[in-house]
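A protein chain is absent from this complex, but the other protein chains hold their places.
Let's turn to chain A:
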Amino acid sequence: MNCIRQLRLLRTYNTSYYLRNKAASKCQDKIEERQHKFQLSEPILNEKYLLDPKNAAKISENSLMRKGIGDIYLVHEINNKLKDESLNPDERRDLESQLKNELKKIPNDTHPAVRNYGEEPKVVALFNKEPEFKHKVYEFSEICRKLNILRTDHLGNFAGHKSYYLMNDLAELEQALIRYTLSEILQHGFNLISVPDILPAEVIKSCGMQTDGDRTQVYRLLPSNLCLSGTSEMALAGYFAGSKLSQKELPIKVTAVSRCFRAETSGTTEERGIYRVHQFTKVEMFSVCSPAQSEDILNEFKEIEIALFNKLGLHFKLLDMPPHELGAPAYRKYDIETFMPGRKIWGEISSCSNCTDYQSRRLNITIDESAEFAHTVNGTACAIPRMLIAIIESFQNEKGFIEIPKVLQPYMKKDKIVKQKVIPELKLIKHAIKS
């Protein structure tokens, strides 16, 4: 038992194994302090308007209607304190910083047309007929299991929570959707741009997202200041940050296909499967334009989205969103919800927002000639997982096939998705294998 005694002695030298984790990320230390080239600056807010007591009632009414967090009376209270000339420099600095923070929380103004919507969005239009089925209607994951085109089970320990593999025809459907969407929107004068999916935390913060804390929706790489982009809008906003654009360049319309990463999760039955996932591919539209153009651009984005989903034959509705659904940045926002017959819900597949100067003030995007802040408009052209759910659930038939929408058929070189036995069914080994 001498051996045991010596081993016991050894054990006292064990440091806990998480040291390994520190070692694992050590090589990334050296790059942390590097400066990035994004031209970010402090938000340049319309202080003249916001700090004028005459506007307080109107601003407060807007904030309350939007159920946001901004409090204009608190802003004024701090501003009044700052008028006290007996403040010492430290107190002044603290108050100035508080004022800046409170000012940043004040939401964008609201489009007059939606102010009286109350709690509910306005259904502007309905498109295509609700699909009718003479057979039992199945939900996305049930159909995919039968066709063996999706795997979501038993992946947590290998690829992380809520991972998924699109297999065979479902992976082809993803590629077909990207090709179809791009071919459609590039006809509308958009420039394609490829964007980074990994961004410095400062860029993400400048888009109004928190990157720290327990409830953040942003993935962070350790131990760097790098984060994973939740939408290409973040990278595009960073791209235009600090720009002085000439009036004749406007409107600039760009589109990007990118991977989006979101730390949020959901446990509801309606959102089961790949409805809300941590990573997915998305085609995004983004525009920087003049104040006079933004309303038309929003309408153009809306029409492009309608045309995209209409040609696919989906049953969907266009919603003009009420004030409390706008978040802080949007002045007006349209959502598109499609009926997902398998889960029997209307699911959001797309939206577009006019953010007027809310983003451009934070990113300092101006128009050269007039020194005005530009306006920004963004819209989702195709977010893959929900499009897959909508298509698979809407176009299932009694034989268990999926009828591929006509506009996608040239890309997939077939008209239906049927079961193929080429991919092994999921069967995992349970026991250790003996040598």
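Going forward, contacts are C-beta pairs under 8 Å (C-beta built on N, C-alpha and C of every residue); 3 or more make two chains touch, one makes a residue touch a chain; residues count from 1.
Basically, contacts and distances are computed from a predicted model.
S.K.: Please identify the absent chain by the protein name in its UniProt record; candidates are "Exosome complex component RRP41", "Seryl-tRNA synthetase", "RAB guanine nucleotide exchange factor (GEF) 1" or "DNA-directed RNA polymerase III subunit RPC6".
M.R.: "Seryl-tRNA synthetase"
S.K.: Which listed residue, A:L45, A:L74, A:L87 or A:L182, touches the chain dropped from view?
M.R.: Result: among the candidates, A:L182 touches the missing chain.
S.K.: For the chain not shown, which residue from A:P53, A:G160, A:G189 or A:P410 touches it across the whole complex?
M.R.: Only one of A:P53, A:G160, A:G189 or A:P410 touches the chain omitted from view, namely A:G160.
S.K.: Among A:E77, A:E142 or A:D197, which residue is in touch with the absent chain?
M.R.: Looking across A:E77, A:E142 or A:D197, the contact with the absent chain belongs to A:D197.
S.K.: Of A:R66, A:H111, A:R151 or A:R276, which sits in contact with the chain we cannot see?
M.R.: A:R151
S.K.: For chain A, which positions touch the chain that isn't shown here?
M.R.: 1, 3-4, 6-11, 13-21, 23-28, 30-31, 34, 36-38, 151, 154-155, 157-160, 163-168, 170-172, 174-175, 178-179, 182, 191-200, 214, 219-222, 224, 226, 228, 235, 238-239, 257, 259, 261, 278-279, 422-424, 426-429, 432-433, 435
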